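Single-structure report; data block below.
Complex shown without one protein chain; remaining protein chains in place.
Naming follows writing order (A and B), and every chain is counted from residue 1.
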Amino acid sequence: TKEGTQSDSSNITTGENDATNNAVDAVKVQIGFENSLSEPVGQALLKWQQLLEEQGDGSILIELFPDSQLGTKSELIDSMLLGEPVITLADGAFYADYGVRDMGILFGPFLFETWEQCWALTESDWYAEQSELLEEKGLKLLASNWKYGERHTMTNSLVETPDDLRGMIIRVPNNQIQTQGFNALGATATGMALNEVYQALQTGTIDGAENPLATLYGRRLQEVAPYLLMTGHVKNFTTWVTGTAFFDTLTPEQQELLVSTGREAGLYNNDLVDQYEEEYLQLMLDEGVTVTELSSKEVDQFVEAAQSFYQKGDDFGWSDNLYETVRAAMGLN
Amino acid sequence: MNEIILMTALVLLVLLFFKVPVYIAILGGSMMYFLMTPNVNPILFAQQSISGAESISLLAIPFFVGAGVLMNYSGVTKRIMDFAEVLTGRMSGGLAQVNILLSAMMGGLSGSNIADAAMQSKMLVPQMREKGFSNAFSTVVTATSSMITPLIPPGIAMIIYGSIANVSIGRLFVAGIGIGTLLTASLMILISIVSKKRGYKPIRTERLTLKESIKTTRPALLPLMLPIIIIGGIRLGVFTATEAGSVAILFALLLGIIYRELKKKDFIQAVKETVTTTSAIMLIVAAATVFSWILTRERVPQQLTEWIVSTIDNKYIFLLIVNIFLLIVGMFIEGNASMIILVPLLVPIAREFGINDIHFAMTYIFNNAVGALSPPMGTLMFVTCGITKCKTKDFIKAALPFYGLLLVIMLLITYVPFFSTFLVDLIY
C-alpha cells in the first residue's frame, strides 16, 4: 500500500494530531507568491515565518516559494481545493473572476481615498459576508491587512495630465476589473504577460504599464519607460488565502496561530511598504526617471472619470447598489 | 524525502536510457514521486502536465514551427537557399554557415531557442542533407546554433535575469551581443574546419557571373522581405516577438499562393506536420515542468545551493562549481524555470566574492544554454532529433567537437570577465 512505502520520512499531519508533534512531523505550510524575497512582501513573509516559529510549538512551519516557483496563482488556488497545504496572495480582481463577483469592486479605480478607509472596509460586516462566500467556495482568508502598495503608471513618453493619458495603450493584468478600470480613466488597457512588458515598452508595442513601485522598479521598466505618473489609481491591499480543506485539518491552536502571526506580519509589512515606497521613488529619480505628481484638481478629474466604471456593475455581475453599499461600509455616505 | 527524490530521478534516467519515449520517461519518473508521496494529491500530476503546455511565453513554438513548415511547402525556403548559396557557395560547409548566421539573425526575433531550433530543423536540415551533409551533422549544427538565440537581444532569459537580480536589462542586452557574436564566429570557424575534414566542399570554386547572381537573387526578393518585415515590425513596436510568428506564417502562406506552389494537399500536410511537431516538443516541455515542480517542491535546488554556500570560500572554485552545477541543472530543468529559483540564491554569493554583475549574468546564461544541449536531458537535443529523426547516438557523436568548443567558450566566459564586459564598458 501507499503507507507501506512511507516510513519516518512522512510529514503528513492530520487534525487528530495534538500539539506534541516534533519537528519531523510538523505541518509544512507552503506559501507560494509571485514576488521575490527582496521585495517588502517577501521580507514580511520571512517575518511571518519567524513569528510562527517563535510563537508556536514547532508543530507548524512555513516554507516560502517566491517568484511563482510553486506555480501560478490559479494553479495554487486549484491545489488548495485539492487539500494541499498551500497559501498564496490574491486580491479582489482575482476573487471576482473566481465567482465572488462583488469583491471585484475592491480593485476599482479611486475607490479608497485613504488607507484608513481601506482597513475600515476590511473590518466591516460587508467584508465578512464576502469572506463567507469565499469559504463556501473552499477558500479561507487568513489575513487581509497587508498593503501591497499604491498602483502608479509608467510610460515611455511624457504624461503630465489625465488628458495626456487618453488613448495610450497601457498594460494591465489580464482581468476584466482592471481592464475596465483603466479604460474608465481614458487609457486603452491591454493584457500582456508581465515578462513581455519590458520589451513591449522598449519597442513601443505598448505605451505604458501600471503597478506598485516595487514591481515597476523590480522589472526595471525605468530603463525603457522613464516617465512615472503618480496616479495612485488603486490602493492595493492584498490577502493571504488557503484552502478550507487544509485549514480544517489544523488544530484550533494552529489555526489561531497562523491567523494571528499572519496579521502581525501584515503590520510589519505595511511599515516596510511605506518605507520602501520612498526608497523606490528615490532610486527611480537617481536613474533619471521623470516623476509627475497629480494636482488635486487632476486627481478630481480622474475620480470623476472613474465613476463610469462603478456604473458598469451589471457587466461585472455585481449586486444592486454595490458602490453605495461599499461606501457605507467604509464609513462614507 | 530525499530518498524519494533519488528514486524519482533514478526511475526517470533508467526509463530515458531504455528507449522509453522521452516525454513518457520524464512523466514516468515524476509519477513515481506521486505514488511514493501519500500526502500530495496525485491530481497535481495532471495539473502540472497541463500547465506546462499552457504557457504564453511558449506560444512562439507553434508559430515558428508552422512558419518553417509553410516556408518549405510554399517554395520560400528553396528560393532563400538558392540565394544563400550565391553568398556562401565558395565557403566550406556553405549551408551549415547559413544555418549559423540565420540563428544569429533569428536571435533578434523569436527569442526562444526551442522555437528557433524547431523551425530550422524543419527548414534547413532537409536542404543541408540534399547538399550532401550528414543528417547528424546538420542536426547538431541546427541545435548548437540555436544557443545563439537567447544570447542576442531581445531575449526572455535576459529580461528574467535582469528582473530577478536587479541588473540593468539594457546592459545585459549589450553584453549578450558580445557573447552572441563570439559564439557565432567560433561556430563558423569550427564548421569550416570540420567541413574541410569531412569533405563538405564548397559548391563552386569560381566566382558567379553577375548575370547568374541576379538570376538566383531575383526570385528571392519577395521571400527576403520576410525577415525585413519581421525584424522591422518588432523594432517598430507593431507586434511582439511572439506575434511575429503569426505574421511569418501568413506571409509564407501568401507567397505560396502567389507562387502557386502550395497545393491543397501540401497545405493539409503542412498543418499536420505543424501540429504533430508542436505537440511532440511541447509534451517534453510539459513533462519537464512536472519534474521541475517536484524538485522545487522538495527544495532540491535550494538545498544544493545552500550546500555550495556553506562549503566554498574561493571565488574561482565557486565559479567552477557554478559551471558544473548549472550544466547538470540545465539538463533537468527548463532554463527559465531554473533561473527563477537559482538566480536569487547564487547572485548574492557572486556579489560577495566581488564578481561583476554582468560577468556573472553572462556566465550563468551561457552555462544554462549549454545545459539545454547536454545529454541525457538536453531539450534542444530532443527537439531537433525528434524532427530530423536523427538517432541520439549519432547526434552525440557528431556533437563531440561542438561540445569541446562550447566548453572552451564557457571557460573563457567564466574566467575572463573581459568577454562579458568589454562591450558594456565601451557603450555605457
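Simple rule for what comes next: contacts are C-beta pairs under 8 Å (C-beta built on N, C-alpha and C of every residue); 3 or more make two chains touch, one makes a residue touch a chain.
Just so it is clear, contacts and distances are computed from a predicted model.
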Record-based protein name (UniProt) of the chain missing from this complex, from "Xanthine dehydrogenase YagR molybdenum-binding subunit", "Na+/H+ antiporter subunit A", "TRAP-type C4-dicarboxylate transport system permease small subunit" or "Alpha-D-ribose 1-methylphosphonate 5-phosphate C-P lyase": "TRAP-type C4-dicarboxylate transport system permease small subunit"
Touch with the omitted chain, as defined above, among B:Glu54, B:Glu130 or B:Glu352: B:Glu54
Of B:Met7, B:Ile43 or B:Ile177, the one touching the omitted chain in the full complex: B:Ile43
Residue among B:Asn2, B:Thr276 or B:Thr311 touching the omitted chain: B:Thr276
Touching residues on subunit A - with respect to the absent chain: 78, 81-82, 97-99, 137-138, 167, 169, 174-176, 179, 188-193, 205
Chain not shown, touching residues in subunit B: 15-25, 27-28, 31, 42-43, 45-47, 49-50, 53-56, 58-59, 62-63, 66, 238-239, 242-243, 245-247, 249-250, 271-272, 274-280, 282-284, 286, 375-376, 382, 385-387, 389, 391-393, 396
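Note that only the chains that are shown with their structure count from here on.
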Residue numbers on subunit A that touch subunit B, as the complex places them: 2-3, 5-6, 9-12, 30, 36-38, 63, 65-72, 75, 78-79, 82-84, 192-193, 195-196, 198-200, 202-205, 218-220, 223-224
Interfacial residue positions of subunit B with respect to subunit A in the complex: 1, 3-4, 35-41, 43-44, 47-48, 51, 56-57, 154, 156, 159-160, 162-164, 166, 168-170, 234-242, 293, 296-297, 299, 340-341, 344
